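As you look at this complex, bear in mind that one protein chain is not there, while each of the others sits in place.
Here the chain labels run A and B in written order, and each chain numbers its own residues starting at 1.
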Amino acid sequence: MTFDWSVVWQHRGELLAATGTTILLTVATMAIAVPCGIVVAALRLYAWAPVRVTATAYVELFRNLPLILVVFWAFYVLPILSGVGLSPLATGLAALALNVTAYNAETFRAGLNSIRRGQVEAAMALGMSRTQALRRVVVPQALRRVLPVLASTWVSLFKDTSLVSVIAVTELAYVAMQIRAQSFRVLEMLTAMAAIYWLLGYPQAKLVDWIQRRYAVTE
Amino acid sequence: MSVSVDRAKGAGAKIIRYRGVVKRYGDFQALAGVDLDVHAGEVVCLIGPSGSGKSTLLRCTNGLESIEGGDIEFEGALLPKDERALRAVRTRMGMVFQSFELFPHLTAHENVAEGPRTVLRVKLAEADRRAAAMLAKVGLAEKAPNYPSALSGGQQQRVAIARALAMEPDVMLFDEPTSALDPETIGEVLNVMKALADEGMTMVVVTHEMTFARRVGDWVAVFDAGRIVEQGPPRQIFDAPTTERTRDFLGHLGWTG
Partner (left out) sequence: MDFDFAVIADHWRFLASGVGVSLALAALSGVTSIAAGFVVALARLYGPRWLRPIVVLYIDSMRAIPVLVVLVWAFFALPIVAGITMAPLFAALLGLTVHLAAYAAEIFRAGIESVRPGQTRASLALGMSQGEILRRIVLPQAVVRMLPAFGSLLSVTIKDTAIASVIAVPEFMRQSETVQGQTFQPIEVYTFAILVYFLMLFPVTRGVEIFYRRVAHLGRS
């Protein structure tokens, strides 16, 4: 049994591009899922009853489904239901965004709820409206509490982008496994794939630790 | 001794009038018909056991809680039900909380300037001027750039008073302002409150500090189970109470005058 590790170097261009796609997916998903998560959290807390229930149902549904199922569902069912054909990349992005928005909504909701009632009362005693109290007093404080959890969600998302490989999105997992299939260099490519994820993910995990230490809430 | 008001002759405008105020939390009767007047320039102290309704009355005064029966009048008009109108009323009342409730993400200066800026929409320069003036007034000018976490309890409460004063209210409502403080820092807060009273600020103070009520108060109302069982000048309440309940309450506190 001989191992030819040069196959990794030979395909470095493809792997680099694929890594770029992985990073792009992560960034784009968060760019959508953070604002959407805030909106859904606000709807869950402050909107009128039917909207509140719908928002809660959405969050509970997507928090209780495997992401890989959502990816398949988006790929096969979305085009049929919406009549719009999306590229695998866009479909993968949609599935990831739907999923992460739900988690973020829960994070933001918990963050908003964790601010003491007295803070809102003090703001209102000054004559602020509910919206002003939210904007000037509650949200700035909630953001601090929410940041460590968002960082953790980010790293999970980074790993979860590997799941859109099942619908042939040309991110790292898919491309690595394609090269494996073409070159028959199974051990080399799979190890290289793991190594690249590790190289990118390890520093992110350490960064999350630092953020959690720095923003630990002391009451 | 603060400026004395001749209650018997009814001189001095009634800033706040409570008439038969009723408030329930589910089955619990928090206020069972409260009648009380607060005149301009007066310091009215509300005393009584915990849960007797003192704080509840205060929170109903600026609409943080709603009432189920009776009336509350402020400067001659009933408290509005409309949220926007109520907010306007709140800007004329200052409230100080037992737990200070300073905004932890803002410095002392920013805390005090927040009301004028966001609610009264004064220009930044004016808000800064007011903040600096009020912080100096409570003796904390040098703490302006500090965050609440860097301040002692007494200092935080003084900043909270400055924050309420920056709105230039017609009346100040104090909800047990010293109950959460270490004994050493209670004095600095009470001194600020006394100075305010001496200037003629109308104040309604829920407190357990009997010495303060005796010395600074113009009118004392004793609460029990959602009602005022006795009210009168401090002289009467503390030296010659007319009801058993009042005597009991003061006795339990070990009040010897």
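Assume a contact is a pair of C-beta atoms (placed from the backbone, for glycine too) under 8 Å apart; a residue touches a chain by one contact, two chains touch by 3 or more.
Note that the structure is a prediction, hence the values are computed from the model and not measured.
J.: Which chains here would be touched by the one that got left out?
T.: The chain that is not shown is in contact with A.
J.: Consider the whole complex, including the chain that is not shown, and state which of A:55, A:124, A:163 or A:179 touches that chain.
T.: A:163
J.: Write down which of A:7, A:28, A:155 or A:211 is the residue touching the left-out chain.
T.: Result: among the candidates, A:155 touches the missing chain.
J.: Can you tell me which of A:56, A:178 or A:191 touches the chain that was removed from the display?
T.: Within the whole complex, the residue contacting the unshown chain is A:191.
J.: By the contact definition given up top, give the residues of chain A that touch the hidden chain.
T.: Within chain A, the residues touching the omitted chain are 1, 60-61, 63-69, 72-73, 76-77, 80-81, 155, 159-160, 162-163, 165-166, 173, 177, 180, 186-187, 190-191, 193-194, 197-198, 200-202, 204-206.
Rule of thumb we're sticking to: only the chains that are shown with their structure count from here on.
J.: List the centre-to-centre spacing of chain A and chain B in whole Å, with centres computed as mean CA coordinates.
T.: 48
J.: For a test of understanding, state which residues of chain A touch chain B in their complex under the given definition.
T.: Its residues touching chain B are 116, 118-119, 121-129, 132, 136-137, 140-141, 144.
J.: List the residues on chain B that touch chain A in their complex, please.
T.: Contacts found on chain B: 62, 64, 83-84, 87-88, 90-91, 93-95, 97, 99, 101-105, 114-115, 118-120, 160, 163-164, 167.
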